[in-house]
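For this depiction, one protein chain was excluded, whereas all remaining protein chains were kept in their positions.
Moving on, here comes chain A:
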Amino acid sequence: MSKQIQVSGLDAYYGSHKAIEDVSMTIEPRSITAFIGPSGCGKSTFLRTLNRMHEVIPGARVEGKVLLDGEDLYGSTVEPVSVRRSIGMVFQRPNPFPTMSIYENVAAGLRLNGRVSKSESDGIVEDSLKGANLWNEVKDRLNKPGAGLSGGQQQRLCIARAIAVRPQVLLMDEPCSALDPISTLAIEDLMVKLKDEYTIVIVTHNMQQAARVSDRTAFFNLDGQGKPGKVVEMDETSRMFTNPSQKATEDYITGRFG
C-alpha cells in the first residue's frame, strides 16, 4: 500500500510571494519522515503541496514535480481529488465534522465519496478506530458527536478518519501541537505503528518528537524575512541530530536560533 514520493525542483507560491524554492527530496515508503525548521520556513506549505492541498488557497500555485511511485501528481490530466484520496492528511488542530457522530466522522471519507454497504462501513470504521488506538475508548458511544471527545481523542479520531479511506501516504501537519504530553505519546506510538503500512510525513516544531519517531529528517530554513524557504539538509534522523553536515542545522537543533 505504501508508496514512495519523489520531489524535484518544487517551488510554491502564494500569489506573487514565493514561499518555498527548489525543494527536491525522496520520501521513502514504510518510514516516518520529519520536517523541522523555524516558523514560516515553508514546512507546512511544502507538506500541503504533496497532496495538492496547497492550491485550495486562492492564488496559491506550485511549479515542479511530485512523483508518487513515478506518477506525476501535477500532471495535466491528474485529478486533485483523487490525489487527496491516496494521500491523506491530518491537521494541526483536530477538526472533526461537528454535525457528525463519531461513526459518521470515520466513515465520512467513504460515504462522501460514494456508496458503501452498512456492513462494509461497519468493518472499516472498527478497523480504522482500532488502527488509531481509539476503539476501546469510543466503542460504546459511536453515535455521539465527534466534537464531544477530548482534544487528544479528537485528533486520533481525525487520524482514524484519514486512514479509513486507505491512503498510501499520511501527511501530518504538527498533529500534536495542540495536545498534552500523554495524548502526544499516544499519537507518537500510533505513528510508529502506522509506518508498517503507510508512508508517513510529519511536520513538527518539537525536536524531541522528530528525534523519537522519525527515520529521516529534513531541515527547512529561510535566508531572511520575505525570502522563500529551502531545504538545508536531509538525512537519517540519527545523523541529523548527532552529526549534521551543515552549521545552520546544528545551530537550530542545539537551540541557538529558531
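We adopt the following convention: a contact is a pair of C-beta atoms (placed from the backbone, for glycine too) under 8 Å apart; a residue touches a chain by one contact, two chains touch by 3 or more; residues count from 1.
The criterion applied here is as follows: contacts and distances are computed from a predicted model.
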item	value
Among "Phosphoribosylformylglycinamidine synthase subunit PurL", "PspC domain-containing protein", "Phosphate transport system permease protein PstA" or "Transketolase", the UniProt name of the subunit that does not appear here	"Phosphate transport system permease protein PstA"
Touch with the omitted chain, as defined above, among A:Arg30, A:Arg85, A:His205 or A:Lys230	A:Arg85
From A:Gly9, A:Gly75 or A:Pro98, residue that would touch the chain that is not displayed	A:Pro98
Chain A residues touching the omitted chain (full complex)	51, 53, 56, 58, 81-86, 88-89, 91, 93, 95-99, 108-109, 111-113, 143-145, 147-148, 158, 161-162, 165
